[in-house]
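Sharing a structure with you now.
One protein chain is absent from this view; the other protein chains keep their places.
Order of writing sets the chain letters: A, B and C. Residues in each chain are counted from 1.
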Amino acid sequence: MNKRVYLDYSATTPMKQEVLDAMMPYFNVSFGNPSSIYTYGRESKGAIDKARDIIAKSLNSSPDEIFFTAGGSESDNWAVKGIAYANRSKGKHIITTNVEHHAVLHTCEYLEKEGYEVTYLSVDEYGLISIDQLKAAIRPDTILITIMFANNEIGTIQPIKEIGQIARNNNVYFHTDAVQAYGNMKIDVNELGIDLMSVSAHKLYGPKGTGALYIKKGVKIHQLIHGGGQEKRRRAGTENVPGIVGFAKAVQLAHENLEDHIKHITSLRDKLITGLKEKIQYLKLNGHPTKRLPGNVNYSIEFVEGESLLLSLDMVGIACSSGSACTSGSLDPSHVLMAIGLTHEVAHGSLRLTVGDFTSEEDIDYVIEKLPPIVEKLRQMSPLYEKVKGGN
Amino acid sequence: MNKRVYLDYSATTPMKQEVLDAMMPYFNVSFGNPSSIYTYGRESKGAIDKARDIIAKSLNSSPDEIFFTAGGSESDNWAVKGIAYANRSKGKHIITTNVEHHAVLHTCEYLEKEGYEVTYLSVDEYGLISIDQLKAAIRPDTILITIMFANNEIGTIQPIKEIGQIARNNNVYFHTDAVQAYGNMKIDVNELGIDLMSVSAHKLYGPKGTGALYIKKGVKIHQLIHGGGQEKRRRAGTENVPGIVGFAKAVQLAHENLEDHIKHITSLRDKLITGLKEKIQYLKLNGHPTKRLPGNVNYSIEFVEGESLLLSLDMVGIACSSGSACTSGSLDPSHVLMAIGLTHEVAHGSLRLTVGDFTSEEDIDYVIEKLPPIVEKLRQMSPLYEKVKGGN
Amino acid sequence: MYSDKVMEHFMNPRNVGEIENPDAVGQVGNPKCGDIMKMYLKIEDDVIVDVKFKTFGCGSAIATSSIATEMIKGKTVEEALNLTNRAVAEALDGLPPVKMHCSVLAEQAVKSAIYDYAKRNNLSYDGLDGFDPNDEHDHHHDIEEDH
Partner (left out) sequence: MYSDKVMEHFMNPRNVGEIENPDAVGQVGNPKCGDIMKMYLKIEDDVIVDVKFKTFGCGSAIATSSIATEMIKGKTVEEALNLTNRAVAEALDGLPPVKMHCSVLAEQAVKSAIYDYAKRNNLSYDGLDGFDPNDEHDHHHDIEEDH
């Protein structure tokens, strides 16, 4: 395979060279355990403190509100279970949506089996929740609202500030899964009224296996991982020092260049949206036309199935996804696409193309050139297409 | 500081160069999400499969019994909580020891608050449990025995095979925290009758933030981290591909050279034990004389306090620890040293020196030269010492 | 993930298309599972002289359709009814476990077309015993999620 065009930045990103460079000293030179008081340990401890400062600053929070984890899924599990367990004397009702990432959704389902009640808010055709429905769902025993910042499949950005306001007015904790939003838009946790927020490094050119949970001061939460006194005794385990350092470097790069980054990928995204629309019939753009992640394109390509599209694209070097990468193993139609009202066959034929910092104009041109004939070939093979074209 | 002698291999290890080399391609070349079906994803997926095979083989288990985690603490939490929650219909009684790592101990304490009953077996002066006490502790509602393979502070190795046999006879699950043992001794999970086992990469020259839980086929366990379908749907989160690859490389190196490694560090350990004993009075070797980790030296140095020893040693470039690095933040006397019957002041004056693959004879000579005068200086300052020496 | 043989059939599927005035048509699968196979047969003297397919589905659905048509072309109807999903999968050098259902679908597409042929011509075949073209059992969800 010669040409390789990676358009799956929402699944994971390549690490930036600066990130790798920042991590290197911590693998086998300054490798000490940060809990140790000797020089080796203090070097790592200092690196973690610095990383925490950088991440805190990027969110307008304070360093003692940032807790490092092993990724977005752990952060989501910790937030949801931690709040549920610590506040059950107040109530056992949680509000979420039916378009959350599985890390939130499956955690909520688990809690249902443990005796909690969960309200799954539905979304409109663009993937947006209704503020009125949210208000109506709040009960005296509601302890947590967990609604994602931006959707990983269709890119829709929720009205976070309004949700934060409602949570605050009702004295309910508000957690948001910002794994996709972080690094792709400005986030000020105070201004937005967020109590807990999950982020993950590998979605913004940082290392896999590192994430963080923002926990506002004073929030009552149980631990998920008990043990040593790391992370102010709230998340045990020898710190992944290179991972944390790399995460912070990635955040720093992202925030230094946030406006440029957004401008760059928004223009590529729009070029891709327009270019494909012009060349392919029976396309439906999923997600909100404007309230969407700058790098997200999600098209339903009618009469064809997603995996065969992915395979065909892979044969010409294009990497993208059909629904979330995390769910592609199951091959069930994406719960997000079903939630916005697509039929099964249309949901199966969706393609998510997410652009990022290393995407070029030529990459987009290449996709606009290669995708239409692939779609045409597969449609010619499709028994669903023949009806539309007036076949027998 | 010129000379640096690292003698805290039980806290963490520097990564081996081969490990770093193995990881490098997965940061920004083969960086794809392993859940994706395109080429980038298949490269990572293949790397993980290979890593799982290596680790499975090292334990004489099968690849579908190995689940990657973010480290020893997560593995311990998963094993203990996962078994507790999944088997509560059978009973809510757990047996452990009072010398476990905090990742097990604090998890058990948490479960006690959640309505579980925990028996903490005591140990003898060497840190060994009593098989008779274990047998006597088993009740009809016992669901789990969790006893560490080798202790991280004093190095004592428990009679794992006998424990496994008792667990099996009584139809109780047996989990062992082998974070310190793995890579330092041969472990065959089948022969030893182990149902679940925690391991961590950064203790055997692999990366921080990666570990694994061995779960024998058929064991009933809940998830700790819900979400995507990774790890056969039992541990969610985008896989830390470089971490997993590095872990496997470290395991492979450890197992290729296991006998040499053990011989090398055992001889250094014994040299250190003897050398210090000859030069310093009022020393007490903690842990078992023979059933001990090959790299572990733990001395109580009477009349002096551990932290001041560590600081003084750090000033001459020697890095070691006083009790577990994970607990040193709290400065409470180590629960392990209390459990083997030391008084508070003696426990406070303990020094753990752990040798590893990069330790040289000269390093040991250096410590034997530097430590005695430091001890003498601190003792001269100690109001506890004057009594012994017949001072006023 | 897929064998070279699967990829080869996926990229260059044999016998794609429709047959005008077919002697039999069968369709199986449903959009919920993401797989629909339609098979057209031309049958002369009890021999399948031509076969075409159209498939909406994943890579292995297309590959199993393709190889199934190859495997039954030139065979008698009875021989075609002996085609098992296992044979289809083996002919492709195996399928990933989660994709085995595609081979089942291919077997059923063949049976379904022959069922149509039997109905049209008032015939009956032992190989169709117990076969119900409307029996759309759900081939996915075999993997239980643990929690």
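The rule is short, and it goes like this: a residue touches a chain if its C-beta (ideal position, glycine included) is under 8 Å from a C-beta of that chain, and two chains touch if they have at least 3 such contacts.
Just so it is clear, the model here is predicted, and its values are computed rather than measured.
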Handout entry: Sole contact to the chain not displayed, among B:141, B:162 or B:307
Key = B:307
Practice task
Kindly state which of the options B:335, B:348 or B:370 is in contact with the chain not pictured.
Solution key: B:348
Handout entry: Residue in contact with the excluded chain [from B:17, B:60 or B:380]
Key = B:380
Fill in the blank from the handout: The listed residue (A:52, A:106, A:226 or A:255) that touches the chain absent from the view is A:226
Completion exercise
The missing chain sits against chain B at residues 106, 109-110, 113, 303-308, 311-312, 315, 329-333, 343-345, 348, 380-386, 391-392
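The rule is short, and it goes like this: only the chains that are shown with their structure count from here on.
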Practice task
Let me have the rounded angstrom distance from the C-alpha centre of chain A over to the C-alpha centre of chain C, please.
Solution key: 39
Exercise for the section: Would you mind pulling out the distance in Å between where the CA atoms of chain A average out and where those of chain B do? Expected result: 34
Handout entry: Touching two or more other chains - residues of chain C
Key = 143, 145, 147
Handout entry: Multi-partner residues of chain B (each touching 2 or more other chains)
Key = 37, 222-223, 226
